[in-house]
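I have a structure I would like to understand better, so I am pasting it below and will then ask my questions one at a time.
What you see is the complex with one protein chain gone and the rest in place.
Per-chain numbering from 1; labels A, B and C assigned in written order.
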Amino acid sequence: MAQANDQGTIEYRVAVREAIGDEMERDPSVVFFGEDVAIAGGVFAVTPGLHERFGERVIDTPISELAMSAGAFGAAVNGLRPIFEIMFADFLLLSMDSLVNQAAKYWYVSNEQGSCPLVVRSAMGAGGNFGAMHSQSPVPWLQGVPGLKVVAPATAGDAYALLRAAIRDDNPVAFLEHKRLYSVKDPVSPVDTLPLGEAAVVREGTDVTLVSISKGVRDCLRAADELAEKGVSAEVVDLRSLRPLDTETVLRSVAKTNRVVMVEEGPLIGGWAANLLGIVAAEGLHDLDDAWLIACPETPIPYSPTLEDAFLPNEGRIVGEVSSRLGLAAEIATGA
Amino acid sequence: MAQANDQGTIEYRVAVREAIGDEMERDPSVVFFGEDVAIAGGVFAVTPGLHERFGERVIDTPISELAMSAGAFGAAVNGLRPIFEIMFADFLLLSMDSLVNQAAKYWYVSNEQGSCPLVVRSAMGAGGNFGAMHSQSPVPWLQGVPGLKVVAPATAGDAYALLRAAIRDDNPVAFLEHKRLYSVKDPVSPVDTLPLGEAAVVREGTDVTLVSISKGVRDCLRAADELAEKGVSAEVVDLRSLRPLDTETVLRSVAKTNRVVMVEEGPLIGGWAANLLGIVAAEGLHDLDDAWLIACPETPIPYSPTLEDAFLPNEGRIVGEVSSRLGLAAEIATGA
Amino acid sequence: MAEKTQATAPGAEIDAVEARDLYRRMRLIRTFEDTVQQQFQKGNVHGTTHLYSGQEASGVGVCSMLREGDKVAGTYRGHGHSIALGVDPQKLMDEMLGRVTGACGGRAGSMNVVDVASGLIGCFGIVGGSIGAATGAALAEKLRGTGNVAVAFFGDGTSNQAYFHESLNWAQVEKLPVVFVCENNLYMEFTPIEDVTAGAIGSRPQAMGIDYRQVDGNDVFAVREAAGEAIEHARSGAGPAFLETMTYRFVGHSRSDPGKYRKPGEMDEWKKRDPLILGRRALEERYGIEAERLDEIDAEVAKQLEEIVERGLAAPFPDPGSDGKEFK
Partner (left out) sequence: MAEKTQATAPGAEIDAVEARDLYRRMRLIRTFEDTVQQQFQKGNVHGTTHLYSGQEASGVGVCSMLREGDKVAGTYRGHGHSIALGVDPQKLMDEMLGRVTGACGGRAGSMNVVDVASGLIGCFGIVGGSIGAATGAALAEKLRGTGNVAVAFFGDGTSNQAYFHESLNWAQVEKLPVVFVCENNLYMEFTPIEDVTAGAIGSRPQAMGIDYRQVDGNDVFAVREAAGEAIEHARSGAGPAFLETMTYRFVGHSRSDPGKYRKPGEMDEWKKRDPLILGRRALEERYGIEAERLDEIDAEVAKQLEEIVERGLAAPFPDPGSDGKEFK
């Protein structure tokens, strides 16, 4: 289990590191590679020390995202459990042929002769003024790929337990770490692993369900706090993974609150938020009194702070939209 | 305008060829390249004769999908209007970095200094037993990319007019041709171009709206015929493009029929169908009495005919699901 | 008594029995491909196929030098790679026929066969995929210290593709036990390879300091020698080896092929050097095996294929009801 610091908490990046380390310790078939991950410890300082501990099982690679991904595939179908890092999720586009056409299909196409236990870790997300090609969330590109799990933890504790589960999973997992979360500190995970594909109700409420993933969950939680002050009781669902997609948990919550808001850091068209709302509508239309979507404008991500701030969903926008859509706080409180 | 054959119709593949030819004739900055497209005329026999007509403006390339895509980008931002072919849409994954990180972002990131008028044509779709890596529809990978238009015509006439419009468009367009449509014959287009991003109501109806794109539209039309015999009046919307996404036309239709079915050749999770239904739910929830989704299982596409047939949506499934969900034909007919 | 032939690569010498087996395997591939073609025309094989006819000596020569534990990544032109490695032709044919008894239960089809038990980690429908996959498989062998090698088959046209460059470099940097076998049949689909390729393919691995050799890809004995050396290099820990087998495809690229691209007379010249003709000649000259004995093999193989097709056509199609489960 991950080591807590003095305050009983753990930094997100450390949780990731410990998950890798603990699995490498447990299972000699786990290897880890990526650009500058070994000797330098990664550009986000996530993996220092692993090379020292595990030697040639932690490898610095050339700038060859496609070879890395295909190498992970080949190693995975030949008995290793590779983890590899694509430094910025934007670069995943260079490795997608291997991920999608090789790794994601192997188990099915081989008629379950062989599995493909690889994990691709990648830093995603905007909010740091890194500009249009270093800030994207790769979810729209990856979610519609049967055979590829897509996991994106919101807390350090979840990051630890979900990453360990991803490494043990017998088929490929894209493990997405939001850049803005690396420095957050959270309670350590009470468990070694969490099942992939299970959403969590991270706050109970009765008036509206806020659904998000990764950093968006934290925005929703803060928004829920503010909404509570306005008399609105918001339930918050952390999807944790976007494939498998735990629609059951969302449907159950919607059955209770009858209103749902999906909050996505990404475009509306082709994004997971509207996709999930569509599935909810198809399966639970009678439960829906109101539903809406908070996402980004349909443009690339701008650099300038004024533009990027306005571009991204945030707790203020969630609070604003929920309160205006639900009407006055007083009305809600009295059940009007 | 495209040349009709004796029957006043045109084959889909010929319509594509003529659209390219007519635009190359009209505009000397249009060039066309891809693997085996010039001398051999393309593996789907779409482009024979163009090299003979336009010489060095029609180029056979090496098997270098990334260089092709980046080359098209560089040429497009430097005054040409390149069309390039990615033989099977499955191979688009190799070119995605350039399409997404370069072409789609140029107009916005350059602050509209420069546009990027390229078209990538690609053959997509299953139904021919080509197996898991030669049958995919790339929509889930491409739809969530702001700046990249995604067009997929259902008829030869639309293919002609939409492709000419795509070539004239100032920013990148992915033009997706369903393999199962290459041999269909349809009336020639009455117009040279059609605006990108406008859906069409291709059949009027009152009981339910069937929404699809590309080959799926033809399945819906056949299903609508059968449903009519059962007394169900189905309206059919051909989206024609998935970005821009013409939600207005869908919402208008749903306001009339109050029931909507989206039919997608692709997975449900991460697909356009649920995404569009989500947008419809967010904007027109009060109009929806019933809504459902017809898509593929969440696995790769199987080869064997028995498996592939069962895997794909088809008119039978549409008819079956609509009739069972709407209750008996008689009830509908009487408005019960 | 069978004499061993002269051979420099360790293990390349073989006796008459083994030599006959080489021939049989090449014949098996040829007849298999002819049969696939017939069954395609009859509508029993679906989608598309890319036949290996003419290139048999390359796959058979290379795979005959592999040992238990070695891994192979083939291409969409992979029936030959599969049979050369020892995949059961019945399972392979059944896969083409889309039957539940196929190597992949009918899910894969011609281009994407996997047969883990034979060491066939996969056939790769996407050009270049085999190179990246074999490189990764070799990484696994190296880290496990098995002494096994991984072999990637691919074509000349594939040398212009991203996987090629990135994987060769990484394999050499990490000194991985991988053998890159470029089957140079002079064409990328319908385009002469020189029209789309700058410089000689062999210069590319050499620019990275990778062990390189070129060999007559229609002479199975020559391929064995060269492959033996390449495999030995990779197995020794000295890093990857690159083998270019010069060969020619006797059939269309895939089922639909205009075929107009071939230079006049080219096919005829190559047909004289049919790997089966060269094989028969060598068996006669080196081992004194008579033509009738080889005719017998041909007849046995023909019979074998007839039976395979018969059994394959009698096998059930997979039941969609029990397929299509979500990924575990």
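As a convention for this text, contacts are C-beta pairs under 8 Å (C-beta built on N, C-alpha and C of every residue); 3 or more make two chains touch, one makes a residue touch a chain.
These numbers were taken from a predicted model, which means no experiment stands behind them.
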{"item": "Chain not shown: contacting residue from A:S64, A:S110 or A:S212", "value": "A:S64"}
{"item": "Chain not shown: contacting residue from C:G209, C:G259 or C:G288", "value": "C:G209"}
{"item": "Which residue of B:S137, B:N171, B:S212 or B:N258 touches the chain not shown here", "value": "B:N171"}
{"item": "Residue among A:G131, A:G231, A:G284 or A:G320 that touches the chain left out of view", "value": "A:G131"}
{"item": "Hidden partner interface residues of chain C, rising order", "value": "160-162, 164-166, 168-170, 172-173, 195-200, 203-204, 206-210"}
{"item": "Those residues of chain B which, in the complete complex, touch the missing chain", "value": "31, 56-57, 59, 61-62, 64, 66-80, 82, 97-98, 101-102, 105-111, 113-114, 146-147, 149, 170-171, 244"}
{"item": "Hidden partner chain, residues of chain A it touches", "value": "35-36, 39-41, 43, 60-66, 90-91, 94, 128-134, 297-300, 302-307, 309-311"}
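We adopt the following convention: only the chains that are shown with their structure count from here on.
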{"item": "Chain of greatest Cα-centre distance to chain A", "value": "C"}
{"item": "Approximate Å spacing (C-alpha centroids) for the pair chain A, chain C", "value": "42"}
{"item": "Intercentroid distance (Cα basis), chain B paired with chain A, Å", "value": "30"}
{"item": "Whole-Å gap between the CA centroids of chain B and chain C", "value": "37"}
{"item": "Residues within chain B bordering two or more other chains", "value": "66, 90-91, 94, 131-133, 297-300, 302"}
{"item": "Residues of chain C touching at least two other chains", "value": "105, 107-108, 112, 125-126, 162, 326-327"}
